[in-house]
Each structure stands twice: as C-alpha cells, then as structure tokens.
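Only a single protein chain was left out; the remaining protein chains are all shown in position.
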Amino acid sequence: MKQRSVALLAVLVLVLAACGGGGAGDTTVTADTGATTTAAPVTTAEAATTTAASADVNLLVWADEARTPVVEEVAAAFTEATGVTVTVETKEFGDIRDQMVTAGPAGEGADIFIGAHDWVGELAANGVAEPIDLGAKSGEFEQVAIDAFTYQGSLYAVPYATEAIAFYYNTDLVPEAPATFEELAGICAGLDGIENCVGVPGGGDAPDAYHNYPFVSALGGYIFGYDPASGYDTTDVGLDSEGAIAGITFLEEQIAAGVIGSTNYDTAKALFLDGLQPFWMTGPWEVGNLEGQTEINWAVAKIPTIGGNAPAPFVGAQGFFLSAFSENMVVAQSFLLDYIATAETQQALYDADPRNPAYTSVLEGLADNPVAATFAASAADGNPMPNVPEMGAVWTPLGEQIQLVRNGELAATEAMTAAATAVRGAVGS
Amino acid sequence: MTTGEGREPTLPSPRQRLNLGGALVRFGAVALIDALLALALPALISQRSWTLVALVALVALMVNGAYLHPRAQAARWLTPGLIFMLLFVVWPVVYTSYVSLTNYRTGNVQSKDQVIAQFERQSLQSTEGAVALALEVYRDAGGNLAFLVTDPDGEVSFGVPRLRSEAPSTAPLQTPEELGATDTDGDGIPDQIGDFARIPPLQRFGIANQLENLLLDIPGVGVAEVQTTSSARLVAGGRRYTYDAETDTLFDAQNNVTCPAAGGNFVCDGRPIDPGWVSFVGFDNYQNIFTNRELQGPFFKVFVWNLVFAALSVLLTFTVGLALANAFQDDRLRGKAMYRSLLILPYAIPGFISIIIWRGLLNDQIGPVNDLLNSFGISNVPWLLNPFWAKVSLLLVNTWLGFPYMFLICSGALQAVPAELKEAARVDGAGAARVFRTITLPLLLVGTAPLLIGSFGFNFNNFVLPFLLTNGGPPVPGAAVPVGETDLLITFTFDLAISSGRGNQFALGSAVVIIIFFMVAAISAFSFRYTRRLEEVYGNV
Partner (left out) sequence: MSSRAEALTTSRTAEAVANRMPFARWFRELGWRHLVGLVGLLFALYPVVWIVSAAFNSVQSLVSARLIPRSLTTENFTSLFGSATTPFARWIGNSYKVALTAAVLNVLLAALAAYAFSRMRFRGRRMGLLALLLVQVFPQFLGFIALFLLAQQIGEVFPQAGLGTHLFLIMVYLGGAIGFNAFLIKGFMDTIPASLDESARVDGAGPFQIFWSVVFPLARPVLAVIFIITFTNLFAEYILASTLITSTSNYTMPVGLQLFVASDYSAKWGNLAAAALIGAAPIVATFLIAQKHIIGGLTTGAVKG
C-alpha cells in the first residue's frame, strides 16, 4: 500500500531483532534431524486409531481479525480429522510481515501466515517464506492472483483475494457514471454545490502512489519492466517513460480543469460521504462503510477510460504463506492444499469479508452482485503491484512527486523525471 | 552551587539501631536478585546471547558491589536507577552502534548457519519444474516405511525411501505387481504391497515429521520428495547446494558453479544470491553517509531546519509560557486559578490526539481554521501544503502543545526570584522592564536552563509531531532522495531506513541515529557547560 503507516517502527525493531537473535540455536529444519528412520520401529501410528498425530505436531497460524473466525473453523475440522492441534492467533494485518521476519528466524513465528503479495519479494529475500507447489490446483485460482504471488519462478502463497480500486459515484448527483475521463469535465462543471468533483487520494498533505497509479499506467507507463518468464527487471524503470509522463500530464490537466482536487484520502472520503463530491476513486474496503450509511445513494463503476485506454489500477492479492522455519512442513502444506485451497474455505473467506475472491468458482458465483462484479472487472484490468523488494524504493518518491503535481507545485514531466531518478539511484546502489 | 555541605560518606555509627534489621533486609534483597539473575543465566547461555549474559553479570556485580561493599555508600542510592538506565537506555545505544557496523537490511536478517541450512534443503529442479505426484505411504511389521507415488500419467513407482542426508540409491525399484499388491476395498489403491500395509491418509499425520526427511529415488526419473501427507513432487535430484566449510563456499549443482562467501552473501557468477546473513562491515555505513553526495544535500538541509525547529520550539514555548506566567504574578489578580486551570488544558490532552485534531483543524479544504479565516475575508491558507506554512503549522502546534509546561515552570521559577532583589533594583530607580531584563530574566534562565536544554534535546528528536502532523511533507520537488520540507533528521532517517534500495536498510538507519545522538549530546554538553558559567555568575536560584 501507499506507505507502511505506523507499523514502520515495528518493522525496524523486528527485523533487526531477528539478526540479534541470530546466534540462537538453529530452529531451521535441517536435513539430518530425522532421527527416527525407516529402520526404527514406529509405534505411534500403529497405536493410534482415529487420531494419529503425536503431541509435538502442531501448527501455529497467524491471521488478521477478519479471517480469524474462518481459519479457526477450518482448523477445528483439520484437528478433528488428523489430530493435529492448530492454534490461530490474531494479528494486525500489517504487523504480520514484520513479526514473521523477526520471530521466524528465532523459531517463534507461525507455520502459516496471512499476508499481501507485495511482501513476497522481501520475505523471499529474507528467506522467511517457503515456495508452495499448488500443482494442478493452481488452475482453480484466477491467473492474476497466482502471478501476483509468483516471485523468481516460485509461487509463495495460496491466494484468497485480490483487490483493485474502482470509481464510486453518488447516484443522487450523477445518475450514471461516465465511460471516459474526457466526459468528466463537462459533468463536473454542471454540478452546483460540490466541494470537489473527483476525489482521488494522494493530494493535499499525504502522498499516495497507489491511488494515482492508474494515471501512470493509462497511456503505457510502468514502474519496472516485466517479462512473464523472468519477472521484473529493476534496471528498467519506466516512471519517466513517454507513457508515464503522458498519463501524469493528463492528470495535471484534470487538476487544472478543476476535475480532480488536491484531496488526501481522508478529505476525499469525508467529502464523498457528505455528498459534497460526486466521484471517489478507491477500493472495495470502503464498501462496508458505504453500506452502513444512509446519507447518500451510491454505485460503483470501472475507472473511466483515458484517451480510449482502460487505466490499469494496481492489483493487490492476499494469501496464506508457508514459513520457511516451520518444523512441520508436511503438515502445514497438507493444511494449505487440502483445507485452504478448497471451494468451501474460499467461499467462507469471502462470506466473512467480501473481498474480490481469488478462487475462480467463488468469483463466478458473484455475477449477480454488481458491486463485487465491478471490482472484479477492475482487478481483471489491473497490473499486480510489483512484488520485488525494490518496490520499497518506489512508493515514497513516486507518491511524493505526484503529490506535488496534485497540489499544483510541480509540472508532470519534472515530477516523473525526479521520481525515476530517485528510484534509479536507490535501486542501483 | 549551594548544596548540603560536602560530607564524606559516613561509616555506620555504632548508635544506629536498625543496622541489624537493615542489613538482613539488604542481604535478603541482594540474595533474591542474585537468585533471579542466576536463574536467567542458563537460559541465556543456551541461547548463546552473550551480550545479555554480560549485562546480567554486570547487573549482578553492581548490585552486590553496592549493597555488600561497606564503603560503597553513594552506589547504594544510585544502583536501582542506574540498572534501569543501563538496560533500557545505555544498552540500546550500544546495540544500535553495533547494528550500524553490520549489514542488517532486507535480505540479510538470518545467521549464516541458518542461511546454509536453507540452501542445503533445496533440491535440484528439472528445467520444466517439479511434477506433482500422488503419494501413498505403507509400513511393514518392522516399522519400515515405503512410498507409492503416481505421476499425472498414471505411472506408478514403489519403494523404500531414504533419508535426505543419505547418498542417493541407484537400485532399480520393484513394481507393486512384482511384490504382490492386494486392493481389498477396491478403491484402486493397493492396501497391501508385499510386506507393507497402507497407512490411511489421516493417520500419516503422526509420522509427518519423518516423512518430511524422506526421499524416494526413482532411478532414471528423479527423486520424489514429500509435500503433503498425500502428495509429493518429482524433482531432478537431491541437494542442489552443498556448503564446504573449509573453503567457505557453496556449490550450486544446478548451474555447476562454486559460490564464495563475501560480504554477507554467497556470490555466484559475480551475483550475490538471497538470502544472505548478517555480517560485520566496519564503518562502511558511515562512509556511505559521508561520501554519498545525493544524501549530503538533503541531510544538510534537514539538519539546518532541525536546528531551527528545536531552537524556535524552545524559544516560542518559553516566551509564551513566560509571558503568561509573568502576567499572573500579581496577588491582586482575580481568577488566577481559573486562568491556570484552563491554560494547562493543552498539556492535559494526550499529545498524539491533539496533533491529529490539529491536522484536521488545519486541513486546507475542510478545516475549521480556514473556515474561520474565510469568515474574516482571508482566503484559504495552505497550512500543511506549502513549505513555509507547513513549517509554521509545525511550530504553531508545537507551541500549543508545549507552552503550558513552560508556563508552569516559569510560574514556579518566578516565585523563587527573591522579592528583595527586585525591590532593591526598583529603589535604585530601575523601571519594571529593566528589573525584568536585568534581574528576573537572568535568574529565571539560570534556574530553568536544564529544563530548556532538555526541551531542546526532546524537540531535536521530536518524532511524533512531524510524523502525525505533516509526515515530513510537503515533499521537496525533484529531490533525488525522498525528503520533505518539514522532515527532521529523525523522520528523514526513518524514511531512509525503510525506503531506499531494496526493502529496509536498518544498518544505515542505525548509523544515522548514532550520528544524530552524538550531535545532540555535543550540543547539550556545550549548553550545560555554558549554563554552569552562568550559574557561577548569578548563583543558583
């Protein structure tokens, strides 16, 4: 996401602490630790009848609040069938990465944890996440979700959701959403008593590269060059490419025309909820808030086209990771493949928190839900956020330079050139 | 300084009555602390956390020395506080210094042993990737396990697996048919193959940890490694990487290259591979900071603003606080108590909430402050958006947050200025302003100097205010390193540590932190020396 908010501090602590604890005993599963071999008489399984697991086989799962109840239910079923104890701990979503990076090497992390796809590069570089082989099951998921979690040729998580931003509009003010951005200027000019026309986060006092990415991508701009076979090429920075500059120049024109104001996330949200702003570009996580209010009537559409092109929003994906430090790899993988990567669990995850499902059959079941279908369509048009660790060097400069454009302090060309230079400088070093 | 007259620590006099009881309590307490520390040692030693072992030993030494040594008088009073300072302030400084000499960053967070173990766990991959296999597990009367794997084409292999650490077997496998397979329940999976009986899938969880370390060599095809209790994958061979401790190299059998260890990573064909480990790099990070031109410009700019911010914060809060305190220095004034109670309100509200409230109040579009200005005919002020106004906002909010503290301090210190002195000056014909300037203010400054220096130190490293109010913004246009107009060194460092290069640069951030620490400490030490000279001139208030 745009920035790593407050949890940043924790990151610093956590990652470093991991190193400090480095001297701690090896908790990694090494190849030679299997003391009991084929030659040793195995009595546990023989003695066992219905439940076969020995006491020391147990799993720890870290999930965020919204998913904990579902995971707990699945875990109970797993325990009943296999005798393996599964403990589910609730964590702040954003804290999970940092705590895995620390606690994992120290042997205190979870076996399975929930996370976002743009963590993959960092987790893999740190050796914290273990590749997962979905085998034939990979075909049951949306391709964009699988791509999102694939890093250097390996899949790193069992996905459950994808998400991308779209275009909310206030149906009291505008009965129908425009299909093209070019129509917006006329619509905005014709509305009285509004504070702002299109609310896009990332102006005002808070940078937000994420919400402005559709303007980067609309006319062919990109962040890092991508090749399906070899992944992202971080030496190819596309922020000052012709397409990116053209896209941000278009954004600049919309600002000058009064279509897009210098709103930050909060302002855009507050203005939309108060009926003072007809359009709001943001993600499905606000659906709950909108459904919970009665002030305005609203609907959601795809982001209008720019110069005839559909702007690609960033697609984020969430999934279940496997820890490289798990001492119960086989059990953990059984849990992931046989209990998480199933239609029932994926449906339950959707029901608990209606995010755009990554599981194709669950997604297909939503065809008659216009909001869900629109967000799904928007995600289908999107680009996965690059999952390379180098993205850490992109968010701040890109968000800040666009923020300056949004506030009318800097021209598009200069902003994008500066952003590209900053990224090249940081990635090259 | 007027203090209690200098006095040597006295040895306990024979007249002291509570000596015995006091000694008992003391010995008991020391024994208890020793016991607790001794309890901690084995665990710490087994964790090989030597720094903490040293800290524990130091604490034990301090406690025992202070309370058992007969001549250690002052130490008895200082030790309890010192222990906490040592553990929670001094040690963090030392540890941060240590981190700044390493390569801690994304990609280098594990120990070398852990990294090697991770590499050695990886298997050789065939070019087209692993093939998914169905897995069945069998066991004979002697407890030996056997695997039956089926590939997507229905090709079946059966055999006794080996341990991962053992050499690959090249012996040809026998088919289930050759061994005699029976499928009593008719589900298409043999229930008995030769001497081996099938373990039902759910019962395999009890031996899951054994399965993990077993491989089935299928001569001429590859190696099957267990994935779940009912699936395996076919890979090209056993270990991909082998570590050789003697030469400190990693051999990559897949690409047939030897990768020497250098700078915290194994380097294959000149390219460091992930993951790496934490290693000691000396002063590289410091050198980087002092020689990196892109960093120097912003660093200097931020440093100057940081000094201005800290100095102005102290000056503004002190001036406002003093002005108010001075105004209320008259016993005839009605409503003093009410004024005071209301004026400390900004101090009473938890700071981080006030900052967020201010952020809302100062919002250029929907903020009440601009609404108020509009009603006076003043157009919107870009409070948090424009470089100048963002700085003004930061100082404004900081003044609001900090003046009540200064107000309280000045109220107290003003009362302490001896009335006779002022009276004497007045008799000499000095006006009120002159009395204030020549008598009150110097005495006040001497009395409050340590607090002002403390306030400067705090504001120099004020993280929460810029973090929550402006997040360092607005950004400096076109900067090669992300930097904001209201960034302080500490928020700048923070961004640097998390958003430069790939992922996080904690060691680099730590180096900046240490540099900041020494700068502030130097400024403070200088100020203390200066105020001591003031004290000598004016005496202690």
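Labels A and B are assigned to the chains in the order they are written; within every chain, residues are numbered from 1.
We adopt the following convention: a contact is a pair of C-beta atoms (placed from the backbone, for glycine too) under 8 Å apart; a residue touches a chain by one contact, two chains touch by 3 or more.
Source: prediction; values computed, not measured.
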item: Chains in view touching the one left out; value: A, B
item: Selected from B:Leu32, B:Ile189, B:Val257 or B:Ile353 as touching the chain missing from the view; value: B:Ile353
item: Touching the absent chain when the full complex is considered, from B:Ala171, B:Ala245, B:Ala337 or B:Val427; value: B:Ala337
item: Footprint left on chain A by the chain that the document does not show; value: 5-6, 9-10, 12-14, 16-17, 20-21, 65, 90-92, 95, 99, 102, 106, 108, 266-267, 269-271, 273-274, 276, 289
item: Positions on chain B where the hidden chain makes contact; value: 1-10, 12-13, 15-19, 22, 39-40, 43-44, 47, 49, 52, 73-74, 76-78, 80-82, 84-96, 99, 320, 323-324, 327-328, 330, 332-335, 337, 339-354, 356-361, 363, 366-368, 400, 403-405, 408-409, 411-413, 415-416, 447, 450-451, 453-454, 457, 461, 463-464, 490, 506, 510, 513, 517, 520-521, 524-525, 528, 540-541
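Just so it is clear, only the chains that are shown with their structure count from here on.
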item: Rounded Å distance, chain A centre to chain B centre (Cα mean); value: 25
item: Interfacial residue positions of chain A with respect to chain B in the complex; value: 4, 8-9, 11-12, 15-16, 18-26, 28-34, 36-46, 48, 50, 52-54, 56-57, 81-84, 101, 105, 121-122, 124-128, 133, 135-136, 153, 195-196, 204-207, 234, 261-263, 266-267, 270-271, 324, 327-331, 333-334, 337-338, 388-390, 392-393, 395-397, 400-401, 403-404, 407, 409-410, 414-415, 417-418, 421-422, 425-427, 429
item: Complex contact set, residues of chain B against chain A; value: 46-50, 95, 99, 102, 104, 106-111, 113-115, 117-118, 120-121, 129-130, 132, 139, 142-145, 152, 160-161, 163-165, 199, 202-214, 226-231, 233, 239, 274-275, 277-278, 294, 359, 363-366, 382, 384-385, 470-471, 473-475, 477-482, 484, 494-495, 497-504, 506, 509-510
